[in-house]
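Encoded as structure tokens, the structure appears first; notes follow it.
Shown here: the complex without one of its protein chains, the others still in place.
== chain A ==
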Amino acid sequence: MQKDQSLPLLRQVMLLINLALCAFVSAVFILTPLRAAQRAEGVDFLQKLSGLPAAPWSVSFAAVGFLAFTAIDFLYRSGKLGSGRAAFWLEPGTALLIILALHLDYNGLLLLAVVNLVDSLHGRGRMLFLAAMTSFYLLTSLDVLQSAFGMVSVSEYLAYYDGQPRQLMQTAIGLLSALNLILFIGYMVVLVGRRTEENTAIRRLNGELAKANEKLSVLNIQLKAYAAESERMAETRERNRLAREIHDTLGHALTGITAGADACIQMLDISPDMARKQMELIAQTARAGMNEVRRSVSALRPDALERFRLSEALAKLCSEMQQTSHAEIRLNMQPADMRLSQDEEDAVYRIVQESVTNAIRHGHATEIDVNLTGQARRMLIVVQDNGIGCVKIEQGFGLRHMRERLRLLGGSLQVNGSNGFRIEASIPLRWGDEI
């Protein structure tokens, strides 16, 4: 708070000193001739001068000028004069007029004008202003100019007085001028200091920004590590998926082969022909399983889905299972053609495949109902069998994989083993509104 006051305070003190100096010099210019005339020492006084002294009343211009200078400064500062170039140069112009009225003897007023105005300028404008004021200052310091205008300097006026008063007055003028100069330099130093502080603050902020950037880059590295980590996790997930895939395809085919082979063993004695047919079916299932494995390794997509639409692929799956297991599988799909994305189709196919396989392998069911219904933005898969069911459901590999698949799609799974076995899977559909 104290800092904010120092510049205006310096300026005000400078204004007072300038007022005192101008008043003093004016008084010398006015009173010296009057005194000489009053004491009838006019000839002595004139003899010592280099030129005709100005008439005393002419100095009153300086007083009027100083009033105008102060008023202009106040108005300009409060913004009432506008911000045009003319309004700006009004103050230095008045200062020059006062200096002329004071016989070019005191030009410290230009320093006050600089102090008053330097803060309102920036960049090139300020450089130009300072250059102009410097040249004015130098120009008004020239004694040559003084004598060219026929002006008599204040020291010549003071020469009229006796030793001690003259010294006193010269000292007063010298002291006040020096004080004015010192205040001017002080003002500039404080101003430059203020600017330097601002620059330091800007540098400090820049430093903080750099630090934040550094932190950010560390975070970036961490993020990269995290990405690598998640890549590894994706790899693991993929491995799990492969395992699931192997279980789904190979497990499914082997279940069919095992069931078929059992039937074959029983039928071999009764009807060799039937057994042969059964054997061919087993071989077919084994080949299909083989194909599934190959496809799993290469494309990782159910072969049927690769070649058929979901409804066709499901129908094919059900008829194949029915043939190898002798269980009656009824597929009901409402509506028949649902537009699902690839991963949803994969999941639906695998869930149906796993449920049917489980019903045959573990439940020894003879009737299996598969219902797929699309409701608003949700697909419901219900697989109900008439098998033995189970009181306590053992979470096997198949069931766990089903849950995982569904979780990836944001769906849920409910199983019930009290009346046969019932699986209810619900998948939220991304294209549900277009069903």
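Observations, loosely collected:
The definition used in the following text is that a contact is a pair of C-beta atoms (placed from the backbone, for glycine too) under 8 Å apart; a residue touches a chain by one contact, two chains touch by 3 or more; residues count from 1.
Here, contacts and distances are computed from a predicted model.
The complex appears with one chain absent; UniProt names that chain "Extracellular solute-binding protein" among the candidates "Carbohydrate ABC transporter permease", "Extracellular solute-binding protein", "Alpha/beta fold hydrolase" or "Aldehyde:ferredoxin oxidoreductase".
In the full complex, chain A touches the hidden chain at residues 33-34, 36-37, 40, 42-43, 45-47, 49-58, 75, 79-83, 86-87, 150.
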